[in-house]
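Read through the structure below, which is laid out as structure tokens, and then see the notes.
Shown here: the complex without one of its protein chains, the others still in place.
Here is chain A:
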Amino acid sequence: MSAHSITEPSSGTKWIAGILVVGYAVVTLIPLLWIVATGFKTPADAISYPPKVVFDPTLEGYVNLFTTRTRVTPEQLEALPPPEGFAEEIVRSYGMVIAGPSRFGERFMNSVIIGFGSTFLSIFLGTLAAYAFSRFKIPLKDDLLFFILSTRMMPPIAVAIPIFLMYRELGLSDTHLGMILLYTAVNISLAVWLLKGFIDEIPREYEEAALIDGYTRFQAFYKVVLPQAATGIASTAIFCLIFAWNEYAFAVLLTSGTAQTAPPFIPTIIGVGGQDWPAVAAGATLFLLPVLVFTVLLRKHLLRGITFGAVRK
């Protein structure tokens, strides 16, 4: 038996912990895997009973997601030139031709613009406000901070009707700007509070040293404070993006066309007549990717961000 320290868990404990973690991961990942798998099934396979775990993968769902199709007569189909590319081939096997692109690309871009736009704005305003709250003497500081937090004390949807009416009056309905402002308003309280916590932890002496070393306060802020707040900014950004990206209720209520985001659009893919689950699953899969990539890129910061304050250096 090897020597072991008091703080090192025994191998038995490690095994049990490992099994629990793997078990939990499997349970949480099954729905995600099912969505990804469904995206590569045929509509028939997607709803077969018993469910098919092993199936012939096809890109039909993705083709249907990105295109609109029209049915043509077999004679017309015969008269066409040979299909170009796999998409055309799949569509023709159903006796249809591609009529044009679907709206999914546009809606997806709307989500990107609104999600990242509001995240950027929340972080930008939140960092400046948090710095001011952390460093300056502000009259009624505690009350202001509480007021900012209080905007989260009711469910945002409780003010859906006033916001709907207000947006109609202001011409913000169904605009990118309107959605960015709305999501920023919801996220800013979280951003200010989280970032204030991070900035409070950065000793003032660093800025003071920079002030003496010949820099202005703003230069000290971006040369010394910002690099050290990077961890906090990254984890706050992830939280803001996840909210703005996944938000459904306001998106349904306030957007219908030009600024509609992916969440209200994806359910409409299911179509009339046959239920096109693979196309819906394909849309959901693609929708998951940006947050996944963003989170993986910043995951080191995220872990530190979630546990911050737990350990004093």
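The rule is simple: contacts are C-beta pairs under 8 Å (C-beta built on N, C-alpha and C of every residue); 3 or more make two chains touch, one makes a residue touch a chain; residues count from 1.
Throughout what follows, contacts and distances are computed from a predicted model.
**Student:** Between "Acyl carrier protein", "ABC transporter ATP-binding protein", "Cation acetate symporter" or "NAD(P)H-dependent oxidoreductase subunit E", which matches the UniProt record of the unshown chain?
**Tutor:** For the chain not displayed, UniProt's protein name is "ABC transporter ATP-binding protein".
**Student:** Using the definition of touch stated at the top, determine which of A:L80, A:M109, A:L177 or A:A209 touches the missing chain.
**Tutor:** The one listed residue touching the chain not shown is A:A209.
**Student:** Among A:T175, A:Q219 or A:N246, exactly one should touch the missing chain; which is it?
**Tutor:** A:Q219
**Student:** Looking beyond the chains shown, say which of A:T58, A:T151, A:T175 or A:Q228 touches the absent one.
**Tutor:** For the chain that is not drawn, the touching residue is A:Q228.
**Student:** Against the chain that's been left off, what residues of chain A make contact? List them.
**Tutor:** The missing chain touches chain A at positions 203, 205-206, 208-217, 219, 224, 227-228.
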